[in-house]
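Of the protein chains in this complex, one is absent; all others appear in place.
What follows is chain A.
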């Protein structure tokens, strides 16, 4: 389960990173260690580890229990929450928490956003809904890669494919 959690966190961290890519270059951001630690997640591994049950689509059921706030922590049976390390985005530090139920992300919550300027609103209004949707969509479909009309480097930085790649780099 821990490996899955690491993967989930690195994916979410990668998604957060996407929003910092728009003006910066690849490799920026303090959470690169989280990305680099992502190991394997072949599609079927969701059901192959301890307690993970579902390999079908996420039902969206929420069981936000067992969170302790440290990286990689989960409850038993594939349920629980895990908190990512602080990611440096274009707006400032962002920290996210994912809720896992039956081996699936069922929610993405933002614990820390930059304050003191209007950017926190921008993240909450714009970036968070997108990263939540991408995280949920990617793993409910359990995809390994994305086929799309020729991706440019700019488009890549914001793409689902870059999040998938980032989760497996290193």
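Going forward, a contact is a pair of C-beta atoms (placed from the backbone, for glycine too) under 8 Å apart; a residue touches a chain by one contact, two chains touch by 3 or more; residues count from 1.
FYI, contacts and distances are computed from a predicted model.
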{"item": "Protein name as given in UniProt for the chain not displayed, \"Methionine biosynthesis protein MetW\", \"ABC-type polar-amino-acid transporter\", \"FtsX-like permease family protein\" or \"FAD:protein FMN transferase\"", "value": "\"FAD:protein FMN transferase\""}
{"item": "Contact set of chain A toward the excluded chain (per top definition)", "value": "3, 39-45, 48-50, 130, 133-134, 137-138, 141-153, 155-156, 158-162, 164-165, 167-170"}
